[in-house]
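A quick write-up on the structure given underneath.
All protein chains of the complex are present and in place, except for one that has been dropped.
As written, the chains take the letters A, B and C, and residue 1 is the first residue of each chain.
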Amino acid sequence: MNDVEVEVLAEPEFADPVLIEGLPGVGHVGTLVAEHLIEEGDGELVRRIHSEHLPPQVTVSDSGLAELVSIECHHVALGDRDALVVTGDQQAGSGVGHYRIAEAVLDVATDLEVEQVLALGGVPTGELVEEHAVLGAASSETLIETLESSGVEFRENEPEGGIVGISGLLVGLGGRRDLDAACLMGETSGYLVDPKSAQALLGVLQELLEFEIDLSDLEERADEMEDVVDRMQEIENQNVPTDDDLRYIG
Amino acid sequence: MNDVEVEVLAEPEFADPVLIEGLPGVGHVGTLVAEHLIEEGDGELVRRIHSEHLPPQVTVSDSGLAELVSIECHHVALGDRDALVVTGDQQAGSGVGHYRIAEAVLDVATDLEVEQVLALGGVPTGELVEEHAVLGAASSETLIETLESSGVEFRENEPEGGIVGISGLLVGLGGRRDLDAACLMGETSGYLVDPKSAQALLGVLQELLEFEIDLSDLEERADEMEDVVDRMQEIENQNVPTDDDLRYIG
Amino acid sequence: MNDVEVEVLAEPEFADPVLIEGLPGVGHVGTLVAEHLIEEGDGELVRRIHSEHLPPQVTVSDSGLAELVSIECHHVALGDRDALVVTGDQQAGSGVGHYRIAEAVLDVATDLEVEQVLALGGVPTGELVEEHAVLGAASSETLIETLESSGVEFRENEPEGGIVGISGLLVGLGGRRDLDAACLMGETSGYLVDPKSAQALLGVLQELLEFEIDLSDLEERADEMEDVVDRMQEIENQNVPTDDDLRYIG
Partner (left out) sequence: MNDVEVEVLAEPEFADPVLIEGLPGVGHVGTLVAEHLIEEGDGELVRRIHSEHLPPQVTVSDSGLAELVSIECHHVALGDRDALVVTGDQQAGSGVGHYRIAEAVLDVATDLEVEQVLALGGVPTGELVEEHAVLGAASSETLIETLESSGVEFRENEPEGGIVGISGLLVGLGGRRDLDAACLMGETSGYLVDPKSAQALLGVLQELLEFEIDLSDLEERADEMEDVVDRMQEIENQNVPTDDDLRYIG
């Protein structure tokens, strides 16, 4: 096996293709969006990327099938445009690995004549948020304007410290390849998987790429998460000694 | 020295060969089984794999002989089939190293026309267990069925988080090479070397590969370990103040 | 992308060129000096070094533009000499990476016929200092003499433990290439960004390279930092219990 290997599984036509990346990260926001697109959009697996820079690991399916950790690229039709949706169970395990895998993903994109790259993720706020803004960073001024008109916010000094990992590299290396590349990050607490932030991000994507998609599945998951949060807060409240508890000790 | 080097030490015939890997891991279950097969089956060392991806270390024998850490492959006759038993003192020291060594082991397997790969290990339960089930994960549905009929259990969401290290890679990369590959994992507490779990795993192997092997050695070690556990529990009990101790203080 | 890539952006003439490196380090002293030279000297970006050995990261500008982390080389005229000023947001992320990037920087230097290398940094004193001496280490006795006559101090056993990172390597590897190479380190507490130490270092550079530069910008930043330190000390004093607080407890 080479350093990075791209397995070709299908060769459908791609109309005006856009790459949408949603690998695991803060709040799993990017992954939730990417998986939702694949599921609702009836995605077809077209490429699989294997690499020794990914963790040395297999995932095991419910039936017991073991599969090598990989990056998967699906074809998904979104309105008039076709998306190459990039997702997977893991990011690379080292800095060099991040570069190598980002380059391999961009090679696939170039091969399929993709001209626009959208790297999805979450940006941690450190506290539970009601409103989930979508922040952006992009490779060109023109793209920033387009994104702003679709509801993406650009704020000074955010995200602080820049963007790390494959999302950052897809924009940075994509920009160097003259692709229109942007990172779109849904605000999220950073403590929990966040389907609400994913919904906000999908709202921006629908506006930007002009397609419609059923969000009921994500809404359900968001409701479930809210129940989880409610129960956690109840438990926490029970552990705080009340006045009555303290009276007994005194 | 190259990245990975395979030293050829013997070239016996292999009939219907199966690769059995037992490198160090949880409860040393895989290692105990592999070493037991080599000892009882009078194994012949046929390959030795050296690599800079293994720790920079020599082991020292009782007589003072220093030997470079390596992966050893023995020929062991098991009934009508011949096994290539892969064991060693250490796994690789990095993610990339795990991939490189797994590929080297599979190259040896391919070279010897191995068509089935069984990666052995332990799965931690977090508590002392009486019954040691053997869990599985495999590269194909057909193999899952075969293994189930030999007593291997396939459970949803187990092992959680997939399988990491060379055992996972032998199944994942082996599957990609169209080998019948499976990981067989004996349940074990995860805190101690576990010869009982190794016995359970050997029971499954005997059923699956149709051979018989003397288990008295492992039984002895299991009895010894039980004595160790008993003594540890006694010591622990002695450290807990009894009612009598407390009376004295009071 | 290769291991390390040098992008050529401009090819101005370099008269009697000297390389001045100021990548992030202790007290950001080197970075402050390098950035001040580029700003005041109206630097022209001539080379950009990209590498998978740099962190997998983009920085985001105030307007939202994402840019891949890189090492930047500017042309700056300093009196009769031209400087190649090397700066950036990050150093390499591994030991091997430090070597690779230092070699790439020296290759650029060789290409531009640089014969003198000055690696700038800070040396931590562990306490707030009023006087900021500039310590040195150099690749030859002759250079040590020249530096001493420009106000650089050479002290036994300082810096203890040698010099680590790209500054150390530019001197060590530069010396092996027969370049006149030195590390100039401004004394600094090590806890804060230190524009005063940067001023001291610039004083030495002006003397050594015979140029004049406006320092008012750094003076302003030094005043700002002093205000920050004053406020921090006030807060700290408020948290120390006074005699009056203690009386109450007693």
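What to note about this one:
FYI, a contact is a pair of C-beta atoms (placed from the backbone, for glycine too) under 8 Å apart; a residue touches a chain by one contact, two chains touch by 3 or more.
Fair warning: this is a prediction, and the values are worked out from it, not measured in the lab.
The missing chain, though absent from the view, touches B, C when the full complex is examined. Across the entire complex, the residue among B:24, B:79 or B:93 in touch with the chain not shown is B:93. Annotation for subunit C: contacts to the undisplayed chain at residues 92, 95-96, 98-100, 102-103, 136-141, 144, 154, 156-159, 162-166, 168-169, 171-173, 175-176, 181-183. One chain of the complex is left out; on subunit B, the residues touching it are 1, 50, 52-60, 62-69, 89, 93-94, 97.
Definition applied: only the chains that are shown with their structure count from here on.
Centroids built from CA atoms put subunit C at 53 Å from subunit B.
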